[in-house]
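To keep things clear, I will list the structure first and then write my remarks on it.
Complex shown without one protein chain; remaining protein chains in place.
Lettered A and B in written order, each chain numbered from 1.
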Amino acid sequence: MAKLTIPAPELMRAGHSACPGCAPALAMRLMLKGLGPRTVVSVPACCWTVIDTPYPTTALGVAMLDNPIESTGASISGLRAAADALGIQDLNILGFAGDGGTADIGLQALSGMLERRTDAIYAMYDNEAYMNTGVQRSGSTPLGAWTTTTPVEDGARGKAEPKKDIMGIVLAHRPVYAATVNPSFPEDFVRKVEKARVLRGPRFFHIFAPCPPGWRYASDRTIEIGKRATDCGIFPLYEVEEGRYHVTRKGGALRPVSEYFQAQGRFSHLGPEDVARVQAQVTADWERLLRLENGT
Amino acid sequence: MTLKVMSGNYAQSYAACLARVQVISAYPITPQTSIVEKLADLVASGELPAQFVKVESEHSAMQVCVSASALGARTYTATSSQGLLLMHELLHWAAGMRAPVVMGVVNRSVAPPWSLGADHADTMSQRDTGWIQFYAESNQEVLDTVLQAYRLAEDPAIRLPAMVSEDAFYLSHTLEPVEVPDQSLVDSFLPARDARAVLVPGVAARLGSFTGPQQYVEFRREVAKAMERVPEALRQIEKDYQSLTGRFHGGPVEYYRAGDAEAVLVTMGTMTTTARTVVDEMRAEGHRVGLAKLRLFRPFPATEIRELARRTDRIGVVDRSFTFGAAGAAATEVAAALYSGPHHPVLSNFIVGIGGREVTPNHIHAMFDRLLAGKGPEVQWMDLPLPPEEVAHG
Partner (left out) sequence: MGATLEIRFHGRGGQGAVVASELLAQAAFLDGKMPQSFPFFGVERRGAPVTAYTRIDDHPIGIRTSITTPDIVVVLESSLLRTQPVTDGLREDGLLLVNTRNPAEELMIPVPVRRAVVDANQIAVAHGLGSPTMPIVNTAVLGALVGASGVVSLKALDQAIDEFVPARRAENRAAAEDGYHAVHVVEANTPFTPPVPQAVGPTLSLPEGPVATLSSELIHTSAWRTLRPVIHLEKCTRCNFCWKFCPDDAFTFDEKGYPVVRAEYCKGCGICAVECPPRVIEMVEEA
C-alpha cells in the first residue's frame, strides 16, 4: 500500500448531511486532519450547520459551537479569551464559515478579530454564493455567474459585479499567516494547516469549495473543477507569512479560463467576449501575485 | 465590609470584580461607559485577573461572552439602549445555549429622536429573549443583585443569562454610599462556576445544534422550566445573602406598606425611592397607600401580584416605557397575572418618566389620587397637558 500523503486519523465523521460531492465537507475533513483533536470549531449559519447533522448527533470528532451567521470572528475571540482565562493550553481555535458569513455579513466581526490579534484560525470556505439557502449571490460570487438572484435573462447575464477580494481585505489587517487552499490539492492544504497550527496570532484560510448543485455540475467533477480553477489561475495557491508571499503551486503556463468555465452550468451563458474579459483580469492578477512573491 | 460612595456604574464594576469574572467584553455607549472603563482599570492594574476583549460592536460583545461561557468561563458585559438592541439576536443565543452570562444594562431611551435619559424601552424590548431581568432601585441594590444574579444564572437547575438593569443617570451617574462586601464573604456566597454542559477541549460534542420540530419544542420547554425555577431559587439565594450581609431586597417583589393598602402602585427601578417618600406622606395624612416594587420582571412574579390583589382593591402599574399599540409592558403583565386569579381589583396604567423625564413626588401623588378617586382611563400618560375632554371631566 502506498504511503498516505495526508494524516490517517479522521476527525470528520461519516453519516453527515452534505450533498454528494460536497467540497466544504472535504475541506472540513482536511482542516481537522491538519489541526488534530485538540480543536474547538465555531460554525455560523452556513452549509456546515446542516452538514453536521441534527441534535443529538454531530459529525465532528472535536468540540463544536454554533454561532449566528455574522459573528464568527467574535466567537473565536471569546473562545480564546476563555481558554486563556481558564488556563487551557494547546488548544486550536477554528472559525469555519461560508463566504456570505465572512465576506458579507461577517466582515465586521472578522475585521475585529484580526485587529485585536486573536490567537485563532479563521477559515472561509468559498462556495461563491449563499448555498444553504439555495444559491443566492454573495459578495464572493464571481462576475458572470448565474445564481437565483442573478438570473440569466434577456437583459441580465448573471452577476454584474466582480468577486470581493477577501484575501486583500484580510491581508490589509496584517495577519501572521494567510493562505489559499483547495481540497483538490490535499497535501498542500494539510501542509499549510499544519504550518499555521503552530503559529500564534490571527491566521486565515481562503478555501476553494466547489458546490455541485449551486455551480451546476455533476457531483463527480468536484476535484477536477478545483484543479482547473487553480491551474487556470482563477484560484492560485499561495501563502502569506508576515507579509512574505509564496506561491505554492506553479504548473508552468496557466491553462485558459475557458476550461474552467466550460465545466459549470452557472457560466454556460457566457460568450467569448465575457471569457476574454475574465481571462485578461486573471492573467493580470496572476502576474501581480508573482510580482508580490518576488518583492518587485 | 467597606462603605464607599460610588455611582451605580461603579457598583456594577465592583460587583463584577468581586464575582471574579474571567472574561469581560464590551463596547462603549453612553451612559454605560464608565462601567467598562472601571473594569478596564481593574484588569490593567492586575486587581482583576480577567481577559477583557475589546470588540467592534455590542453584537460581538455578547458573542464573546456566549462563546467564552461555552468553554466554562464566568463572563460579564454591560450596555445600554441602542447597544442592547443590537445585541438582541445574541440574547436569544445566550438563553438557548444556556449560557449564564450576566450583563449590566443602563436603561436609556431608544432613538429617534436621540436622547440619553432613563427609559425602560431598551430592556422591555428584550423581555422575550429568555433572560432573567432585574431592575434595581439603588446603587446598593445594583451591587448586591449582580452578585445574586451570578448565583442564580449559574444554578445547575437554571443555567440562564441574567441582566441587572439600572436607570440612566438616576443610578448610573448618581453617587451614593454603597456597602462593599469583603472578597472572602463574596467567595463563600458565590463559588466558582459549575461548568456542566459546556464544551470540553478534546471531547466531541456540539453546543447549539439544529433540530426538527419535535426536538425544538423540547429545547424551548427546558428553557421555560428553568425560568419557572427562578423565583424559588432567588428566595433561597437572597436568604443566603442576607445571612452574610444582613441585606435583603425583597425577593421577586418588594412590598412597601402594602399589607393593608387600599391603593398600591406597582413600580420599577429608581421611581420607587421617590414613591416611598410619597407613601409615607400620604399615610401620615390618613391615606392607606402602598407600593409593590417589581425587582424581577422575567420571570414575571405573577404569584406575588395575585397575592397583592387579594389584599388591595386598586392597583396602579407605573411603566417607564410604552408598548405601541398596547399598554405599558408591566401593566400588561399584571393584568395577565390577575386574569386567572380570583381577585380583580381596579387596574390603571400610568406612563411616566419616559426619555429621562423626571418622576416627581407630584406625579406619584397624582397617580395615587387618581387611583383612589375611582376608575380612570386604563392607560394614562402622565405629565402631558390634559386633552380638553379630560379637563372638562376633571
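In this section, contacts are C-beta pairs under 8 Å (C-beta built on N, C-alpha and C of every residue); 3 or more make two chains touch, one makes a residue touch a chain.
As the structure is a prediction and not an experimental result, all values here were calculated from the model.
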- [ ] Pick out which of A:Gly144, A:Gly158 or A:Pro186 touches the chain that's been left out of the picture.
- [x] A:Pro186
Task: Residue among B:Gly46, B:Pro113 or B:Gly212 that touches the chain left out of view - done: B:Gly212
Task: Those residues of subunit A which, in the complete complex, touch the missing chain - done: 1-2, 4-6, 10, 12-23, 25-26, 29, 50, 52-59, 183, 186, 212-213, 218-224
Task: subunit B, residues in touch with the chain not shown (by the definition above) - done: 96-98, 196-199, 204-209, 212, 214-215, 218-219, 222
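In the analysis below, only the chains that are shown with their structure count from here on.
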- [ ] Report, in whole Å, the distance between the mean C-alpha point of subunit A and the mean C-alpha point of subunit B.
- [x] 43
TODO: Please give the residue numbers of subunit B that touch subunit A in the complex, ascending.
DONE: 22-23, 25, 50-51, 53-57, 59-61, 63-73, 89-90, 93, 199-212, 215, 219
Open item on the list: Under the definition above, what is the set of subunit A residues touching subunit B in their complex?
Closed with: 37-40, 42, 49-50, 52, 54-56, 58, 60-68, 70-71, 73-79, 81-86, 88, 91, 108-109, 111-112, 115-116
